[in-house]
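Apart from one protein chain that is not included, each protein chain of the complex appears where it belongs.
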Amino acid sequence: MALFSTPRSARSAGERSTAWRWVLLPLLLLGPFLLWPVGAMLWRGLAPDGYFSFSLVEAVASDRYYWERLGFTVGQAGLSTALAVALGLPAAWVFAQVRFPLRGLLRAIVTVPFVLPTIVVALAFERLLGPAGWLARALDGVGVAMPTVEGTLFAILVAHVFYNVAVVIRVVGGVWANLDPRTLEAAQMLGAGRLRRFTAVTLPLIAPAVLSASALVFVFCFSSFGTVLLLGGGNPDLDTLEVVIYRLATRLVDLPAASVIAMLQISTTVLVLLVYARLQHRIARPVSLQPHRPRRLRDLSWSQRAFVVLVLLVIVGFVVTPMAALVEGALTVGNEGAVRLDNFTRLFQDTGNISFIPPWRALQWSVTFAGGAMLIAAVVGLAAGMAVARGRGLLATLTDGFLMLPLAVPAVTLGFGYLVTFNREPFDLRGSPWLLLAAHALLGYPFVMRSVLGPARALDPTLVQAARMLGASRPRAWLRITLPMISRGVFVGAAFAFAISIGEFGATLLLQRSEFATVPVAIYEALGKPGDANLGAALAMATVLMAVSAAAFLLIERVRYREVGEF
Amino acid sequence: MATLTIDGLQRAYPRDGFALRGVSFDVPDGHLAALIGPSGAGKSSLLRLIAGLDRPDAGDVWLADRNVTRVPAHRRGIGLMFQELALFPHMNVHENVAFGLRMARWRRRARNERVTEMLELVGLGAYASRSVDQLSGGERQRVALARVLAPRPEVLLLDEPLGAIDEERKRWLRSELRDVLRAVGTTALVVSHDLRDAIAIADDVVLMSDGHVLQYGPLSLVSRFPLTAEAASMLGYVTLLQGEVEHSAVRERGVGELGIPPEAGISGLMRVMAHPSTMLAVPDGRHLGSGLSGVVVAIRPDGPVPLLDIVVGTRHLEARWEWDLDAPRIGTVVEIAVRPDTLRFYGSAPVVVPSEPAVESDERVASSNEDAGDDEDAPRRSLFGNA
Partner (left out) sequence: MRRFLMLPLLALLSAGLLACSSARDGAPTELKVVVHSSFDANKELIAAFEREYHAKVSFLKGGDANAVVNRALLNAGHPEGDVLYGIDNLTYPRVAGKGVFAEFSATRRTQIPADVREQFGDARDVTPIDYGYVALNFDKKAGTPPTKFEDLTGPAWRGKLVAEDPATSSTGLQFLATTVAYFGESGRYTWRNYWADLKANGVLVTDGWDAAYNKEFSRNKGSRPLVVSYTSSPAAEVFYSEGKLTEPPTANVLPQGAKLFRQVEAAGVLAGAKQPELGRKFIDFMLRDKFQEQIPETMFVYPVVSGIALPEWWKWAAVNVQPATLQVDAPTVDRWVREWTETMRR
């Protein structure tokens, strides 16, 4: 009947005690690659003379500017999250419950923005919403003036939604698709109309997933950096804390101030994550998840069909058109408006310079790094998820918050931290691909952890006990029973880990050896020079990146066999 | 409360290679009907059509004189208890039961009173604030029942209400369910694959097989006079013989022969069926049987009267040893005695039913086949019936 109906009392004390063992593996990654470098960096900033200087904190705390920035950062992250949820929920329903042509492809495409370097996204929005963009031309056709989008909060919100709507769709959709339809039918039989069914039954049941997605989106938007720099149009009112830290650290080299604000950012994020983990714990119920086939379009009522079409149109408008604008650019830039493949063929023409990055090599490195990071993230995230799922009470909440730290730490702080800690033999890892891999895995595993947590919490412990009674050792029982049952969660999270790695991260943060140049690096390389050939090549490369990522997501989707995940 | 009328419901399920083919029957106002059929007969699919969760391709559903075919499920006033129960996992027992009342905009005090009343009715008065995942299977079942009863639906549909319950508990849950449903007095249709549920609960019975209704009517009538061999076997009848009727007897090679009352007036190729409760095993050689004899292969003690497994030619039959003698040993030959008036004959031609007694359709007879078997002097008469 119920796939995951867990009598809570069935958890034995013996299991609880294993939680700490699971933390060891994440610690192995977190310790050297997060805690140490970030700690060293912050210490360097906060205690320039070797002892902690409170006056620094005071100086920042008394500056209204930073508090304003904190307020704005929280505000825009909250707004972005609300918008992403508002758009993502209906889309999650459509993807989870309805079968329509190209459904799998569209779902893969919706996730693609995740991998796009910010500069590429900025270019896409310029070609779409800019003064000479598609929308402006369309509006011009009907005699309406295009309002300025650049440098407005609107531009940033749109970009944030573009990036993050996939998180909501996938995370919520995973649970929604597997809600037992009879629960809803039971509500209907008891007289609940469509709206009441949603508010009284569906919403409470998907609430944990919505909360999960919201927390992730919030943390992402909270630490938004590239998007603000590129779409903020230099408007100082749109600077987030992360941008402030970046400016302070990179140009003004005001490491003390940067460190204090980094602390502010980390503590705010951790606070949010802790509140989230607490809430999550309170509202999570063992929900009976029942995989079932989504309905066909023709089984829906007319109003439902209209709704599906509307939602898909909005999603396509939001997510697909910016990407289409990139493809259009790749096909037309430098061709006097004609559609030609010149920019793609150019990718393969060796300029004879060291800046030439063969596209196959770039792709190869991108996929290698992303694949490696995904593997590590999957293993570490699995352990992290087990640790939190097996833990209890406040300690579990704290562990949860602690293990989400990688998403809270400002990129600049981490990058500088690596520089100052991994600079002595035999641990001189600067410029080493291993460091890159570790950093990518660090950012990827929280996704795996979140998506493993749901199934791991809902797992019926009697199954493992049964296996042990049948003679399986503890590790064997885990391998044979627990792992297969939570593997779907691992796959969902791994897809995101892959996406994060293949995206821009690392291209600017860490030293990039030219022999390991990835696709985003190649894109940045091309955009660093003037001329149509370079812009065209960058857009062509971005198109290739989108295609490869979409294919990878389709593949990952094939591998996982059911879509259950909490996130 | 209302009469439920199903009129020619059709629906194809191409993916499952199955269809409901013009299902019609009715459940009179206040009656308790059991929908019986093997799994795959289309019982649950039919229930979903009646409930309004699925749309029929053709046909209508009537509640009293109201055609509700186009009315969405939540406005039909029909209650459905799912086989899987489908309790709301995010609500406690009280909230689950109160849900339908909230949807019907009951005032809070009335609602709370009703919930308490319902929980008392199903014997869960003390469980109101329990979380539903802390309940046992039987308790969950009763919460689901209370929940579906609370808003006073005009018609109640129960899908395998005793499905997931173990045999031991089922016995008293059956009578409890019957008592509850009778106390409420709602028109109800109970789906079961188990005939015993129907016998224990229902007034009427609807027999379904492969997407259509074989027979329906008062249980007392249907169980005594199944119209087809299929209906009969669904009701527990077994085939004694299959052969040509000649000279007041039916013969089948390799099995034996059976004398039949000449007043039956039947002829041709016939299948003779009887209910095990009307069959007795008698000692061989005393000419007490109806003409069939076989070898005892197993003896199952079942209270003071053991059950015998008997191989009659190529058939396996089961009969009671209601004889004040020691049970025969395995391997001994016994005869089988059947009350001739309980024999049922089915041919390839349209069904022939001997002397159907006129029973008023609303005359409720609470007796079951087992009761019939206890009929005072019936065994004796049958023993000597056609000696």
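Read from first to last, the chains carry the letters A and B; within each, the first residue is number 1.
As a working rule, a contact is a pair of C-beta atoms (placed from the backbone, for glycine too) under 8 Å apart; a residue touches a chain by one contact, two chains touch by 3 or more.
Keep in mind it's a predicted model, so treat the numbers as computed, not measured.
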item	value
Touched by the hidden chain, restricted to displayed chains	A
Of A:I245, A:L429 or A:A495, the one touching the omitted chain in the full complex	A:L429
Residue among A:L28, A:L271 or A:L555 touching the omitted chain	A:L28
Chain A residues that touch the omitted chain in the full complex	21, 24-25, 28-29, 65, 119, 122-123, 126-127, 130-133, 150-151, 229-230, 233-234, 236, 239, 246-247, 249-253, 329, 334, 336, 352-356, 375-376, 379, 382-383, 416, 419-420, 423-426, 428-432, 434-435, 437-438, 475, 478, 508, 511-515, 521, 524-525, 527-535, 538
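By definition in this document, only the chains that are shown with their structure count from here on.
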item	value
Chain A to chain B touching residues, read off their complex	1-2, 5-9, 180, 182-183, 185-193, 196, 200-201, 204-205, 283, 285-288
Chain A-touching residues of chain B, taken from the complex the two chains share	51, 53, 72-75, 78-80, 82, 84-90, 99-100, 102-104, 133-134, 147-148, 151, 164
